[in-house]
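Every protein chain except one is present and positioned as in the full complex.
Coming up: chain A.
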Amino acid sequence: MASTEALLPVTSRQDPLSESRSDQIPETRRRRPIKVHLAVCSGLLLIALYVTLIVTHDGSTAQNGAKDETSTESRARLAGVSEKSNDGVWKLSGDGKTEAFPWNNTMLSWQRTAFHFQPEKNWMNDPNGPLFYKGWYHFFYQYNPNAAVWGDIVWGHAVSKDLIHWLYLPLAMVPDQWYDANGVWTGSATFLDDGSIVMLYTGSTDKFVQVQNLAYPEDPSDPLLLKWTKFSGNPVLVPPPGIGAKDFRDPTTAWKTSSGKWRITIGSKINRTGISLVYDTTDFKTYEKHETLLHQVPNTGMWECVDFYPVSKTKINGLDTSVKGPDVKHIVKASMDDTRIDHYAIGTYDDSNGTWVPDNPSIDVGISTGLRYDYGKFYASKTFYDQNKKRRILWGWIGESDSEAADVQKGWSSVQGIPRTVVLDTKTGKNLVQWPVEEIKSLRLSNKKFHMKVGPGTVVPIDVGSAAQLDIEAEFKIKKDDLEIILGEDSVEADEEFSCQNGGGSTVRGALGPFGFSVLADQSLSEHTPVYFYVTKGKDSKLKTFFCTDTSRSTMANDVVKPVYGSFVPVLKEEKLTMRILVDHSIVEGFAQGGRTCITSRVYPTKAIYGATKLFLFNNAIDATVTASFKVWQMNGAFIHPYPADDL
């Protein structure tokens, strides 16, 4: 028998934690067998292992080779989590030109938003249990009271009269029971027939099992709903057979079935199939699980933060979650754990058995080419029915795209998107339309109106004074003559393959685009964030419009994720191209065609801050002249602050 040493690839390998090749870390050395039969056994085993390693090593050399490209002068660039999350390889790409970048407090403190909801400090994630009650909009949220990264999660709480001016309240729920000792996680509110509120939420138990718990206001006469009581019989739901103990979270708002029971759905997965479980209840304390699922889609992974609600086919108001009928479609939405993307699909709900089918299975929930609320940074979103103004309102968690070191240094992480109304697009019937709530207009201060023709290859500075807090509404028209020439000209190639992500960003010029605004720009445009339309000519000479945000040049900093975001946007005959942009320091929200396509981005300029922040209009098209008609408002801050302690 050959010496076992020669067949021990493990111990002969350099321990990666040791800098010296000759070092052998003791724990990598297998203990030498002392008995003959054990020696024989391990010898055979090692032959088997060695063979396995030889066979598998070939498969991994290609990846090892790719990794050797890293160099000391490489520029750190995150593989954007949502774009490249499936390749498993975090690559460095280098140009060595960027200087390493230390954030200073001046730059970091500028990043805080003026009119988006965020706590005074530390980490926030999912919106929880939004509702309107006794004159107040309530917002709860996943919060870490101890750090600027996820962990130690509790329910934060805030109230507002108008969804814009928020007042911080004390924490609503903390992990003080065995059934939520490891986390008071996401949940939703339901209004019962008598107007009282029940809250269902996920708890991570002392044994790390995900369970659903019931809570309700301790004092329903308190409009601030300060205190919450947890049901003594919690948990009300535990993972059912066949479902993983850690794959069972985020219960929805309940809806009434025709038989008078309440019904909820909870996302999960079975292997790689994303699913949504269905439970019926009369009292929110005991439940019957359906044998069938609300829906499932293979290869989409875990469904988090499932949302399920009706939308009117004909009216522009929102609908209570229990509404059903021929005039209504139902939306199934899920947050895809794999890709950090929120997807939705429109379909038909069958109340008799609690199932739902999509109108278009090829863009089913979670399919990568399917519909998203937002084509940028936007996750764990949740809607609620605002019975006050008969709207369905959407909240979305907007995380950071910077490094955790920066978050720790600045002391906070994450904001919420501006709440949006959600309705079915009655003109296309195939997508939802979202729009910032009307109340945001109360922040508008002075405005300037512009109307100008912008020739190909032009950049125009737009003087609006301070440019970090803006509301821009714009309309664009491509010059008709140019359009006709381009459409008629065979030499202008059909751009079948364009997508915002592959289009190379805003500096790649096409016949009919890109054109739009550069926000958060400095005077020399060394840092800027273009939000733009890119119109392509299809093979059949039909125009196809894309709406994009390019953050690749948004900052000189090298520890920030800087993707190009965006998507196709439907533009109907006779419609002008319209966009709205909300700029609020480190967040930019773009809405095209009245909210058919929305893009939220996080932006961290190092130079385009404070007085140096500018706004530009640009037209990078090669052939087309564009007429832009737009209004730019300065936006006031919302001055979000604690509810006066004396009044609590």
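Before moving on, here are some points about what is shown:
Here is the rule we use: a contact is a pair of C-beta atoms (placed from the backbone, for glycine too) under 8 Å apart; a residue touches a chain by one contact, two chains touch by 3 or more; residues count from 1.
The working rule: contacts and distances are computed from a predicted model.
Comparing "Cell wall / vacuolar inhibitor of fructosidase 1-like", "AP-4 complex subunit epsilon", "Telomere length regulation protein TEL2 homolog" or "Synovial sarcoma, X breakpoint 2 interacting protein" against the UniProt entry of the hidden chain yields the protein name "Cell wall / vacuolar inhibitor of fructosidase 1-like".
From the options A:Gln177, A:Thr257, A:Ser368 or A:Asn558, the residue with contact to the chain not on display is A:Asn558. From the options A:Ser160, A:Thr190, A:Gln210 or A:Thr321, the residue with contact to the unseen chain in the full assembly is A:Gln210. Within the full complex, the residue among A:Leu108, A:Met302 or A:Ile346 touching the omitted chain is A:Met302. Contact with the chain not shown here comes from a single listed residue; of A:Ser403, A:Gln434, A:Gln469 or A:Thr549, that residue is A:Ser403. Residues 10, 13, 15-17, 19, 25, 27-28, 37, 40-42, 44-45, 48-49, 52-53, 56-57, 59-60, 63-64, 66-67, 70, 72-76, 78-79, 81, 85-86, 88-90, 92, 96, 98-102, 147-152, 182-183, 204, 208, 210, 244-247, 301-302, 337-338, 340, 403-405, 407-409, 558-559 are the ones on chain A that touch the missing chain.
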